[in-house]
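Here the complex is missing a single protein chain, while all its other protein chains stay put.
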Amino acid sequence: MESGLMHHVALWLAAFLTLGIFSFLYRDNTWYKVCEAIFVGISAGYWFVAYFWDNLYTKFWVGVWVTPMADRPDDWYVLYVGAALGILMLLRLVPKVGWISRWPLAFIVGATAGLYLVTYFASNVMLQIEDTVRPIFGAENDAPIYEIIGNIVVAVGTFTGLIYFFFSKEHRGAFGRAAKVGIFFLMITFGASFGYTVMSRMSLLIGRMDFLFSDWLKLIK
Amino acid sequence: MRRDIPLLITGIAGVVFIVQYFIPHFPFNRFSNWFSDWFSIVAACAIWLGALNLFKLSLEKIHARREGWGYAVITIVCFLLMTVVGFSEGRDYSKVGTGFDWLYNYVYSPLSSTMFAILAFFVASASYRAFRARNFEATLLLIAAFLVMLGRVPIGDLLSGFMPPGMRLSQLATWIMQFPNTAGQRAILIGISLGIVSSSLRLILGIERSYLGGD
Partner (left out) sequence: MLFRVAIAFACLFIIAGVAGQPAGDTALAVQQTIAPVTSLIATNHEYDNGTGIDLIWVPSIDDRLAPSRVTGYEVWRSVVGGSGSRIAELPAGANKFTDEQCSRESTYVYSVVAISVAGNAVSISTAPIQPAREWINLHRLNLLAIAFLVSAAVIYFIQSARSGKKLFVRKIAGLDAVDDAIGRATEMGRPILFIPGIQDMDDVQTIAAITILGRVSRVVADYDTKIKMPVSRSLVMTAARETIKASYMAAGRPDAYNDDMVSYVTDEQFGYVAAVDGIMVREKPATCFYLGAFFAESLILAETGNSVGAIQIAGTAMPAQIPFFVAACDFALIGEELFAASAYLSNEPKQLGSLKGQDVGKAVALVVIVVGTMAATIGSAWDVTFMNQLWSALKVVFQTN
């Protein structure tokens, strides 16, 4: 009985919040503001708790304290480095030494810059160039006409698209015309991506409508 | 001093994390995993700064009775509710049947998915805006979007049923995604990666230092 009551409370609460967010489409209003305040409080609390249990407790505390020594990986002690960086970051709360929090920040920025430099270069520059270099007529010279045109389009589109991104050369003359063609390709890409996404966004809306009309109001069986 | 040491740390970390990609030997082979662990611990510590900031701003608003202070009360109450429930549940806080899970399912989740769902309306208004644009580039964007969108739904092939097989809208949409779209994406991806190389080098060399603040 109680669980049935709780279920009803839960459904009405979820419906109240759903309609409150939808009401923003009309205009900003008290209902939306209440939902927004609840959303910020609940979600900030959620992540605060999740970070504590998943990262600080499970990753760090269990890693350096709870797990028996025999079961720990060889490099378990490096978790202390993470804790040290975290403590340095928290020194921000002490005004006199708050500037030390730049050290972990500097480390994160440096490491991210280094990691991205090589991984993006490998996966995007090298791989994309390798994939672009293909025989126009297909590997066995038997590509159908639509594929031949497509291969030409890929080569020309990648070439002119890259020309558009040149910063140190003015987009004038033949170079400017190539850059213009590059923009056309970019626009087609954006359009294709836009069109591809539209339907999936509609399905999200249908999902919420299904909750309102089927789960809550039970108008649709 | 306050900027030199962080600059040195950024430079050394940058070089070490580039080099580790080419060295399979311990400890370099573990750096990437270690960084991921360290970052998650730092982020978990840093969220205390964020939470305290949220509290401070909300309490200031309530104390000064500034406009909308009542909503700040709701935010704080909800934050406390979620954290008290979450901490009292222990490490299995998110298991099915816990209070935390109930709050997630009936408060957090509906709010999140509805906010995501209103995107459908914004897609429609953005499409309308693109439709009103009067230049050639916008028209190209719109035509490509229209063809791909129609090609992904059954009505697309119904409308183009008079065309010979292989030239119907669904095939045209596939062709656009496979070829012109690939070309544009490649140019963007190669450009992005070169941009990252350049911008990472500026950070590692200490040329770009605005993120470190003043002396």
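Per-chain residue numbering starts at 1, and chain names A and B are given in the order in which the chains are listed.
Please note the rule applied: a contact is a pair of C-beta atoms (placed from the backbone, for glycine too) under 8 Å apart; a residue touches a chain by one contact, two chains touch by 3 or more.
Quick caveat, the model's predicted, so the values are computed rather than measured.
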item	value
Residue in contact with the excluded chain [from B:16, B:59, B:73 or B:194]	B:194
Hidden partner interface residues of subunit A, rising order	21, 24, 27-28, 32-33, 35-36, 39-40, 42-44, 46-47, 51, 89, 92, 101-102, 105, 108-109, 111-113, 116-118, 120-123, 125-127, 129-130, 132-139, 141, 155, 158-159, 162-163, 165-171, 186-187, 189-191, 193-194, 197, 201
Interface residues of subunit B (partner: the chain not displayed)	21-26, 29, 35, 39, 42-43, 46-51, 53-54, 57, 68, 108, 111-112, 115-116, 118-119, 122-123, 125-127, 129-130, 141, 145, 185, 188-192, 194-203, 205, 207-208, 210-214
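In the analysis below, only the chains that are shown with their structure count from here on.
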item	value
Where subunit A and subunit B are represented by their mean Cα positions, the distance between them in whole Å	3
Residues on subunit A engaged by subunit B in the complex (per definition of touch)	10-11, 13-15, 17-18, 21-22, 24-25, 33-60, 75, 78-79, 81-83, 85-87, 89-90, 92-93, 99, 102-111, 113-125, 128-129, 131-132, 146, 149-151, 153-158, 160-162, 164-165, 182-199, 201-202, 204-205, 207-208, 211
Residue ranges of subunit B in contact with subunit A within the complex	2-3, 5-7, 9-18, 20-21, 27, 30, 32, 34-35, 37-52, 54, 68, 71-72, 74-83, 86-87, 90-91, 93-94, 100, 102-121, 123, 127, 130, 136-138, 140-149, 152-153, 166, 173, 175-194, 196-197, 199-201, 203-204, 211-213
